[in-house]
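Note that one protein chain of the assembly has been removed; the remaining protein chains are unaltered in position.
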Amino acid sequence: MLGNTYGRMFRVTTCGESYGKALAAICDGVPPGLALCDADIQEELDKRRPGQSDIDSPRQETDQVQIFSGMRDGYTTGAPVGMIIYNVDTLPQHVKEYEDAKDLIRPGHAEYTYRIKYGDYVDWCGAGRASGRETAARVAAGAVAKKLLAREGIRVVAYVRQLMDITANVEEMSFEEREANSLKNEIFCPDLETAQKMIEFTRQVKEQGDTLGGVVEILTVGVPPGLGEPVFDKLSASLAKGLMSIPAVKGCEIGAGFGSTKMRGSECNDIPYMKDGKIRFRTNNSGGIDGGISNGEDIVVRIAVKPTSTISITQETVNMAILQDAELAAITRRDATICGRICAVAAAMTRITVLDHLMMWRGYDAVSGIEHKLGW
Amino acid sequence: MLGNTYGRMFRVTTCGESYGKALAAICDGVPPGLALCDADIQEELDKRRPGQSDIDSPRQETDQVQIFSGMRDGYTTGAPVGMIIYNVDTLPQHVKEYEDAKDLIRPGHAEYTYRIKYGDYVDWCGAGRASGRETAARVAAGAVAKKLLAREGIRVVAYVRQLMDITANVEEMSFEEREANSLKNEIFCPDLETAQKMIEFTRQVKEQGDTLGGVVEILTVGVPPGLGEPVFDKLSASLAKGLMSIPAVKGCEIGAGFGSTKMRGSECNDIPYMKDGKIRFRTNNSGGIDGGISNGEDIVVRIAVKPTSTISITQETVNMAILQDAELAAITRRDATICGRICAVAAAMTRITVLDHLMMWRGYDAVSGIEHKLGW
Amino acid sequence: MLGNTYGRMFRVTTCGESYGKALAAICDGVPPGLALCDADIQEELDKRRPGQSDIDSPRQETDQVQIFSGMRDGYTTGAPVGMIIYNVDTLPQHVKEYEDAKDLIRPGHAEYTYRIKYGDYVDWCGAGRASGRETAARVAAGAVAKKLLAREGIRVVAYVRQLMDITANVEEMSFEEREANSLKNEIFCPDLETAQKMIEFTRQVKEQGDTLGGVVEILTVGVPPGLGEPVFDKLSASLAKGLMSIPAVKGCEIGAGFGSTKMRGSECNDIPYMKDGKIRFRTNNSGGIDGGISNGEDIVVRIAVKPTSTISITQETVNMAILQDAELAAITRRDATICGRICAVAAAMTRITVLDHLMMWRGYDAVSGIEHKLGW
Partner (left out) sequence: MLGNTYGRMFRVTTCGESYGKALAAICDGVPPGLALCDADIQEELDKRRPGQSDIDSPRQETDQVQIFSGMRDGYTTGAPVGMIIYNVDTLPQHVKEYEDAKDLIRPGHAEYTYRIKYGDYVDWCGAGRASGRETAARVAAGAVAKKLLAREGIRVVAYVRQLMDITANVEEMSFEEREANSLKNEIFCPDLETAQKMIEFTRQVKEQGDTLGGVVEILTVGVPPGLGEPVFDKLSASLAKGLMSIPAVKGCEIGAGFGSTKMRGSECNDIPYMKDGKIRFRTNNSGGIDGGISNGEDIVVRIAVKPTSTISITQETVNMAILQDAELAAITRRDATICGRICAVAAAMTRITVLDHLMMWRGYDAVSGIEHKLGW
């Protein structure tokens, strides 16, 4: 496996599996002087922690994180910040269950592709590194990025925008409302009324043994105009990669996204105008990014989250050991939807990506000696 | 500007602007022994060349490419392949037009973000490096990847799937039909009847001074199961980055994509079964990628292309030099839609990305010594 | 701090400081199916562990390593291998000592450059990340590479070739002798008689409160011809970077190295000849690398290790807090020379670099389809 490192300047490396001893993240590029403690990381981890509601997986992980490097007296030193989370709920009976079924492809999961790629040595327990559990390390790293971005006035919130056919109404809500409200329910939906409908519906579907997907929206505010390297490393392209690398994400759009394909140019173009000495735009179909570079408006990205693959309904499948058709029994320990829990991961990947671009730009800009005018 | 290099093993670096002297691409990682000539590159370049129909930009660029390194007697040598395309249609009257309007933001374009980022030294002529013209160099590099992938039996075709509300019906078409048909019309739509409707509609909208967007689908066949690095460098995430880095692309989805958010798990899961000794899937909602790794099915990706920003309708805007509201006159030299021409670029980025992953995997796999069984 | 990740395909990321909680290494690119256990890593760590002889630092670190990810039932799974080493000998009295002297530059150390770079938040304790202690994580990663290279028949040994003016005679020794003998004494010198002289001399110098440097030679055998990317990523250049990144290394040469500057071309050129159907060379002034690519001969690299900076003699210095000249008292806890302990680190960096190149080449070569003939 390659590709366990992400970023160019703010660089995150992770390791760890669902039923391994521990997960870890190393953040390279953390500047000195940031006040940081385990609790800062824990706060974010708790947002994606399983076992907290009846629509999540019942797996009991405390997700206790320990920062073990890069610190002196409560402040970062500039050295890479290492964080480790030991797995605890890896009881033998669960391992046994996975071992018994290890040759059966669980439809929608990655058993087949991992088995092709890693052969008989693949980690068959709890999906191994393919498990959503690896994202705990991303969230830990994202918590470091969050604190750094806060100093620049950049904030990120992710929430469930749509669940199956139920769509939240958030247009009129401020960033603060979206953030505060999404923490008030287990589905991370800021439209509180709709959230109840979503939860209700999820419970129904769960009882039927089935699962749900939805759309998560990630809103980033406070990004100055100028972020993003405008050819291959566009801010939009970088965000797409970061977000599409999250398990279960099957699509990504920015601003009007796929909706813009049904607009004419005269409707889609965001018209600039002067406001309080700054250039602003009357609409935000661009999602805050023009030509791969942030334009000072809110950055709005949405991702498509597929329904959880693990269902409590018997499914046809293949036994990989004997290459024969087989049947997979219903599985009980599962999330009815991961839309809620994935919000913390989506916010983390967004923060890491934006911070990485901020550092790239600053390094580049500092040798230019040009003045950025235009009222900014 | 950073980020003009793409890929880890098959690595493409480009430079050049709309009204600069030339565009170039350097392909690193090209193996020795590939028969290659200028005409191989030209064939792909001609697919995105402007000035070929009344719905494209009237700019006359011959896009003559010259391979200037990495060759000996008609075969690649293993050294990096350098390719250069001199710009020809850069007449003073066009430069003058751009110069006169250089302080006005063209809505939907990147003048403002470039001006913020690069200051007064920004290349104001014809959008400079932000112009879609830079994609000619991508297409040249993609042509090299195309020939390499052909030896592995991997083929890519990109075509217009949807234009505004007009959707093509391609489900029943083979790869060969999609490829052959899409070359038969200027909108690159394999459903020939629908193609005519699209062209007709585009002409109407063009006469109204307006522009259109749409959805381009990229189909990749022949990819063996196993490609993709399953955490940050998932094949899906890498494709998303490559495709979202193309100008005007605002969204990307794989397989059922956003549609999967309206399915239940029991419906979305692709059921595996044995067929001719191989593991296959009854549906392809995954788009050929499970857990970030190819599963042997066709890889199906769609991108959202926004309507061309340049329109022949007067628009409100801002004059960046004096920071005042202004008006931008209608512009005549433009594409009514770029959906057709972008197909060659989307195919190129897909090829480069798939080849890069193939080389990564091969290098990794060659030190493992494991056998890949499972009938593959 | 950036740059805590090394390599392109076999990629090592480390973190941890001298007096932090723990050191860690994450190895990305480890193939599945490698039998690996903590003891494999421990064996290499023990070669650089302090406190084992009277010429080493008396710091008592057990350097107990725990592999916490990437494993299932004793074999690697393909997932990144995470390893952690908790620091134990970080008693408050030592911390106090460092705190009392934290504003004084210890001549030859990096206090000043770290303080300039990381400001007042720098980790002042035991040199923080600038301490040679960080190399424990490199050695852990190198132990993984060692096992992988062993399967390819590639072996590496590092030993002290010269200490001050005392030079070992190893020319006639086989790889096996050099390896076995260097483990027989605390200075890692395979010429056992000379080793005793070195140890004797080191003890004398230590009593005088002073320290010594020397030359470490790294011999790599079994590398097939063809490794190394021949422009910027020459095998020689990559080895130079890896080895010069080890603290205290001030020079690096390959083959005849600086000696070749005193030869004529007719003397320096290695003459090829046929031997047993293979192309071999009569001399090895090239050190096994021609044009940045391995030529099948032994790879011979030497590094210059400066005398340990920490001495038991009072030195003039500067107090950085008040920017005034000051005096630094003699320090007692120190290595009289690190030439011996650095051998394990040099071997580790060589292994990591060679493996990385092996994987790069294999990935590249696998898409070429050419035959490598020439009797190889």
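Residue numbering begins at 1 within each chain, and the chains themselves are lettered A, B and C in the order written.
In this text, a contact is a pair of C-beta atoms (placed from the backbone, for glycine too) under 8 Å apart; a residue touches a chain by one contact, two chains touch by 3 or more.
Treat the numbers as computed from the prediction; the structure is a model and nothing was measured.
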For this session: Looking beyond the chains shown, say which of C:A168, C:I293 or C:A344 touches the absent one.
Result: C:I293
Seminar exercise, completed: The listed residue (B:I41, B:I55, B:M71 or B:V301) that touches the chain absent from the view is B:M71
Problem set entry | Contact residue for the chain not shown (choose from B:E61, B:D123, B:E229 or B:D270) | B:D123
For this session: List the residues of chain B that touch the chain left out of this view.
Result: 1-5, 9, 11, 13-17, 20-24, 26, 28-30, 32-33, 66-72, 75-82, 84, 117-125, 128-129
For this session: Could I get the residues of chain C that touch the absent chain, sorted low to high?
Result: 1-6, 14, 105, 107-110, 112-121, 129-130, 134, 162, 164-165, 205, 209-215, 225-226, 228-234, 236-238, 240-242, 244-245, 247, 250-258, 260-274, 277, 279, 285-287, 289-295, 304-311, 313, 315-318, 320, 323-325, 360-361, 364-365, 368, 370-376
Seminar exercise, completed: Where chain A meets the chain that is not shown, the residues are 8-9, 29, 31-33, 78, 148, 151-152, 355, 358-370
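Following the convention adopted for this analysis, only the chains that are shown with their structure count from here on.
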Seminar exercise, completed: Chain centres computed over CA atoms; the one at greatest distance from chain C is chain B
For this session: Report the inter-chain centroid distance for chain B and chain C in whole angstrom, where each centroid is the mean of the CA atoms.
Result: 45
For this session: Provide the C-alpha centroid distance between chain A and chain B, rounded to the nearest whole angstrom.
Result: 26
Exercise. So which stretches of chain B touch two or more other chains?
Worked result: 360-361, 364-365, 368, 370
